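Questions regarding the structure given below will be posed in turn.
Shown here: the complex without one of its protein chains, the others still in place.
Letters A, B and C mark the chains as written, and numbering starts fresh at 1 in each.
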Amino acid sequence: MILNDLLGLDVFDDRGERLGKVLDARFVLGGPGRAAPAGAAAGAGAGAGAGEARLEGLIISPHSRHSYLGYERLDMNSPAIINAILGWLHRGTFYVQWDMVERVTAHELHLRTGYRRFDPRLPPTPEGEGRP
Amino acid sequence: MTDLPPPPQATGRLLDAQLHLLDRSVVDRNDVPVTTVDALEITDIELDAPIPRGAPAPVITALLSGPVLATRIFGGRPPRSRLERIRWSDVTDIGIVLKLSVDGDSLAVTWVERWMRDKIIARIPGGHHDPE
Amino acid sequence: MWHVRTGRTTAAAALCVLLATILSGCATPREQLGASVTQSISAVQTARLAITLNEHGASTFAITSTALTDALSQLTDAAHAATELDLSGGRDSSARQATLALIRQSTDAVNAAREAMNERRSLYEARTRLGELAETLTAEARRLGVPG
Partner (left out) sequence: MKNLSGFALGILTAIGAFVDIGDLVTNAVVGSRFGLGLTWALALGVAGILLFAQMSGRVAAVSGRTIFEIVRERLGPRAGLANLVGSTFINVMSLTAQVGGIALALQLASSVDYLLWVPVAAFGLWIVVWRTKFSVLENVTGLLGLTLIVFAVAVFLLGPDWGSLARQAALPAVPSGEQPATYWYYAIALFGASMTPYEVFFYSSGAIEEKWTVKDLTRSRINVLIGFPLGGLLSLSIAAGAAIVLMPQSIQVTSLSQVVLPVAAAGGKVALAFVIVGIIAAIFGAALETTLSSGYTIAQFFGWSWGKFRRPANAARFHVTMILCLIIGIAVLLTRADPVLITEYSVVFAAVALPLTYLPILIVANDRQYMGEHVNGKATNALGVGYLVIIMVAAVAAIPLMIITGAGA
């Protein structure tokens, strides 16, 4: 499926209360994770290049469907005024782990009972990572 | 959002799809631009069915480009056969741009570039010369 | 940043349209006639400056003739705008007659200047005529209440 089918879905908790929309999907790259699903490993040759990218969790925003413009990272906070505006637009945004997703339909995404909300912001990029 | 606890430490580098992958430029192994990441293909999630606890999470299988961009802008979804794929296993490096291990010309996504080169540019004198 | 814009953009656009209607409604026919006269003054003075410089050998034939052509098209525009005006009162339409007559005379004068230059005759007469017209037009502008 296309990742965009997940982004923008309406998110509901176990009691059917609407929590917001899926703003972004967080993947974890490589690393000794769980074994790759058989289908994916055969189809994509996972681990060959940059390594397997496994869906780790979702970022859910109650207010804004729009991008964070990069300010979701803890080390990105200037100019302060833009940071503040985006922080306000995305107030209440949280992160849930993919394990906590119970069911996905064409328009909705339901979370399991007892899901936990985490801080959505990304830790600082380690020095030199992803730099030319 | 600041009072939420940080999520459990993941085992590898974290990539947010919107921030790190979608709309980034893709260059081939000679640093020639190939396309941008117009969409991502992930392993299928069964819709409308409960996801069993501990089921393997989806992984990225391919970068998509071409007509799929229009569906991200205007909505709708492209026919599956019209998707132009670059296999995830061909991605070697994810930084400010995504780098591939293959030649751009060998990829299906560059057919328009090759068509214009062969049908238009090659027929104008000087098209194959270095600028002076 | 981006999603707040739609609602406010609509409001802003509505406000603009409102403002524009009010303000453009404010330009009376006399003011619009005045604008045509101001435009004609500019054209006549340009032609006069261009042939004066040409007489003094400070300008080339190409530039003078281009400046005269541009002045003519300015006068055409001014006449066009004045003709298109929707006038109601008899006083306004006699003002329009006066303005159009002046623009016509100006056009003749610029054409005369161009002919004189093409035939390499003296430009003195044309220059004097354009000077007179500039004065008449300025007086007309004052009569129409153009400030300045």
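Here, contacts are C-beta pairs under 8 Å (C-beta built on N, C-alpha and C of every residue); 3 or more make two chains touch, one makes a residue touch a chain.
Keep in mind it's a predicted model, so treat the numbers as computed, not measured.
Engineer: Any idea which chains on screen the missing one touches?
Structural biologist: A, B, C
Engineer: Using the definition of touch stated at the top, determine which of B:Val26, B:Ile45, B:Val91 or B:Leu107 touches the missing chain.
Structural biologist: B:Val26
Engineer: On chain C, what residues meet the omitted chain?
Structural biologist: Missing-chain contacts on chain C: residues 1-2, 12, 15-17, 19-20, 23-24, 35, 38-39, 41-42, 45-46, 48-50, 53, 56-63, 65-67, 70, 74, 134, 138, 146-148.
Engineer: Just checking the interface: what residues of chain B touch the absent partner chain?
Structural biologist: On the side of chain B, residues 18, 22-26, 32-36, 38, 65, 69, 72-73, 95-97, 104, 112-114, 116-117, 120-122, 124, 126-132 touch the unshown chain.
Engineer: On chain A, what residues meet the omitted chain?
Structural biologist: 66-67, 69-70, 75-76, 78-79, 81-82, 124-125, 130-132
Here, only the chains that are shown with their structure count from here on.
Engineer: In angstrom, rounded to a whole number, how far apart do the mean CA points of chain A and chain B lie?
Structural biologist: Their C-alpha centroids are separated by 18 Å.
Engineer: Measuring from the mean C-alpha position of chain A to the mean C-alpha position of chain C, what distance in angstrom results?
Structural biologist: 63
Engineer: Which of the residues in chain B end up touching chain A in this complex?
Structural biologist: 1-2, 4-8, 10-22, 39-45, 47-51, 53-54, 56-62, 64, 68, 71-72, 77, 87-96, 101
Engineer: Enumerate the contact residues on chain A facing chain B in the complex.
Structural biologist: Interface residues on the chain A side: 1-7, 23-37, 39-40, 43-57, 59, 67-68, 70, 72-73, 87, 90-95, 97-99, 101-106, 112, 117-123, 129-132.
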